[in-house]
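Missing here is one protein chain; the remaining ones are kept as they sit in the complex.
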Amino acid sequence: MIKQYYIILKNYKRGYHLVTSEILSQIDELPNEGLMNLFLKHTSAGLSINENADYSVRVDFETTMNKIVPEGLPSYSHVFEGDDDMPAHLKSSLIGVSLTIPISNGKLNLGTWQGIYLCEFRNHGGNRKIVVTIFS
Amino acid sequence: MIKQYYIILKNYKRGYHLVTSEILSQIDELPNEGLMNLFLKHTSAGLSINENADYSVRVDFETTMNKIVPEGLPSYSHVFEGDDDMPAHLKSSLIGVSLTIPISNGKLNLGTWQGIYLCEFRNHGGNRKIVVTIFS
Partner (left out) sequence: MIKQYYIILKNYKRGYHLVTSEILSQIDELPNEGLMNLFLKHTSAGLSINENADYSVRVDFETTMNKIVPEGLPSYSHVFEGDDDMPAHLKSSLIGVSLTIPISNGKLNLGTWQGIYLCEFRNHGGNRKIVVTIFS
C-alpha cells in the first residue's frame, strides 16, 4: 500500500522550526505499521530530526550552522541571489532533504525528544513544499 | 511484506563504533530483496555508513568532527547538560539518524569497505535504541 501527499508548509522565517504537527495535520490517519518518507522539493532548505522541547537548541542551530558554513566567503562564486544563497545550498546538502521515519502502532515511531525540523536557510524562503510517501 | 524490530544497542562510549553485526544478530534472516531502514530514536547520536576496516578512520572521525562542531563556543545557549550537549545535537543532524540500505540476495548490499557506524556524540549516552523496518 502506497499513499502519497503533496503538502505546503506555512511561510517560515530563516531558522529551525518544529513542523511535526503541521505535517501530520495535513495527511490522513497513519497505517498501523510502515515507513513515511518526507521529501522537501528545494535546494536551500532541509529536513532534520532533532530536539522537540527546548527552543534554545533551535537558536544554537542557527548560530552554529552559520559558523560552520559562513556567509560572505570571498571564494563564493554563486552570489547573485545574496549572501544567504550559496551557504543555503551547502547547508541543504549537509542536513539533507529526504527523511524516512518508521510508523508503528499507527504513529510515527519517534524518540521521546525527537521532532521534525524544517531548516529554513534562506532569509526569505517562502512556502516550502513536501512530498509525503507512506508505505504500509 | 513489512517486518519491524525494536533493538537496543550495547552501551558505547563517545566515538564511532561499527555495529553492523550487532544489528544483524538481533533480527531474523533477511528477505531475498528489499530495503532496510534503521532509525535511531535519539537527538544526540547518529547512524552512518563508513569504512569498516581501519580503526584509524573512526579515531579521526572523533577528532575532526570535534573541530567542525566545537565544544564550548561562547555562543551556545543550550548548555545545561554540559559541554558535549549542544555539539551532540548539531552532529546528530549533520550525520543523520535514519539510514536506508538495500537488501540483495538475502544480505545487506553494502560495498566491500562499508559498515554501519553508531556515532555516539555524548560523553555518557547510555543504551541507544533503533527501530529496524524491512520492506520486501
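For reference, chains read A and B in written order, and residue numbers begin at 1 within each chain.
One rule holds in what follows: a residue touches a chain if its C-beta (ideal position, glycine included) is under 8 Å from a C-beta of that chain, and two chains touch if they have at least 3 such contacts.
What you are looking at is a predicted structure, and each value in this text was computed from that prediction instead of being measured.
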Residue of B:G15, B:G34 or B:P70 touching the missing chain in the full complex: B:G34
Residue touching the undisplayed chain, where the options are B:A45, B:L94 or B:I130: B:L94
Positions on chain A contacted by the hidden chain, ascending: 2, 4, 37, 39-43, 68-69, 73, 75-78, 86, 89-90, 92-94, 96-98, 100, 129, 131, 133, 135
Touch list for chain B against the chain that is not drawn: 33-35, 48-51, 54, 56-57, 59-61, 63-65, 67-68, 94-96, 99-102, 104, 109-114, 117, 119, 135-136
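The criterion applied here is as follows: only the chains that are shown with their structure count from here on.
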Centroid spacing, where centroids are CA-atom means, of chain A and chain B in whole angstrom: 20
